[in-house]
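Notes to accompany the following structure.
For this depiction, one protein chain was excluded, whereas all remaining protein chains were kept in their positions.
Right, chain A next:
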Amino acid sequence: MTTTDISNTDAPAARGGSAAPVPSSRRGSAGRRTGSLRGGAAPYAFIAPFYVLYVLFMIIPILAALVLSLTEWVGLGMPRFIGLSNYANLATDSSFATALANSLVYTLVAVIIVVPCALLIAQGLNAKGLRMRDLFRVAFFVPMVLSPIVIALIYSLIFDRDYGLLNASLDALFGLPHVDWLGDPTLAKGAIGFVLLWRTVGYLTIFFLAALQNVPAEQYEAAALDGAGRVRTFLAVTVPGIKPISAFVIVTSFIGAAQLFDEPYLLTKGGPGEATISVAMFIYRAAFERQQFGYAAAAGVVLFIIVFAVSQGLNRLLGIGRDS
């Protein structure tokens, strides 16, 4: 399409309107320039910043990561093209398999434990007649505001085997022997799952609370008139009423947990051994501790594909973006 074509389509006649004849002197080059700016480059000029930024900061990094994943690069000098070798190595790397399995555990904790807990807390905070409601809200939300480094410091003090608050309490109350919370592979995963729960549940609670407050009161009154109990009311009124928010919370929780880095990195350094390493930590380690940038990029691409595929599945399952 040429500039002239666009200016013609913009002409009143072309739009089906009746137009007064235009003097030939005004259909000269000046008129053509005005038409060109309005109908040709102008719209593109207005939207160009978005596309330039989109290409610069979204498309190019993604393409660079994809290209990098096909190379061997130590971070300096020229990358060496090695085809799909990084992906083949990932397929047989026991460390990556461990990281994937751990990330799966963290996502299950986030979706199966954290989300329901957040909903229950929100339900509690939404109860009529609750005193000090704002204090509870702040208390639940504060962990999300705290720096992960502070959280890791606090919990390393709590979970420490020899002098930790948890073991000291268990010893004092029940005479239990000291447990190596961060040194045992299974318990360490549990400890990280607990910290994940502690940190994120308050944040998600805020979403649920907002959703609960938007459920029409008439529906609860109708349910009460029908003689529905608390559980029945929750399942028949509350859950459908907050479905859009629930879907959003579940998908974002999944994505956040799949990319979990702070807790295992700060609390256990991925240990003991590799018992708590996540995929995000695997990527960081490959790039910034081992100078294997191509390998790290390949792991990042795999993580992206998994997160994208599962998120799409969850979107369909939860009906996100569909009209009810």
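Some observations on this one:
Keep in mind that, in the parts below, a contact is a pair of C-beta atoms (placed from the backbone, for glycine too) under 8 Å apart; a residue touches a chain by one contact, two chains touch by 3 or more; residues count from 1.
We take it that contacts and distances are computed from a predicted model.
In the listed set "Extracellular solute-binding protein", "Acyl-CoA dehydrogenase", "Pyruvate ferredoxin oxidoreductase" or "ImmA/IrrE family metallo-endopeptidase", the entry agreeing with the UniProt name of the missing subunit chain is "Extracellular solute-binding protein".
Residue-wise, the contact with the chain that is not shown comes from A:G183, picked out of A:G183, A:G241 or A:G256. Seen from chain A, the chain kept out of the figure touches residues 60, 63-64, 67-68, 70-71, 73-79, 81, 86, 89-90, 92-95, 156-157, 160-163, 182-183, 268-275, 285-286, 288-292, 295.
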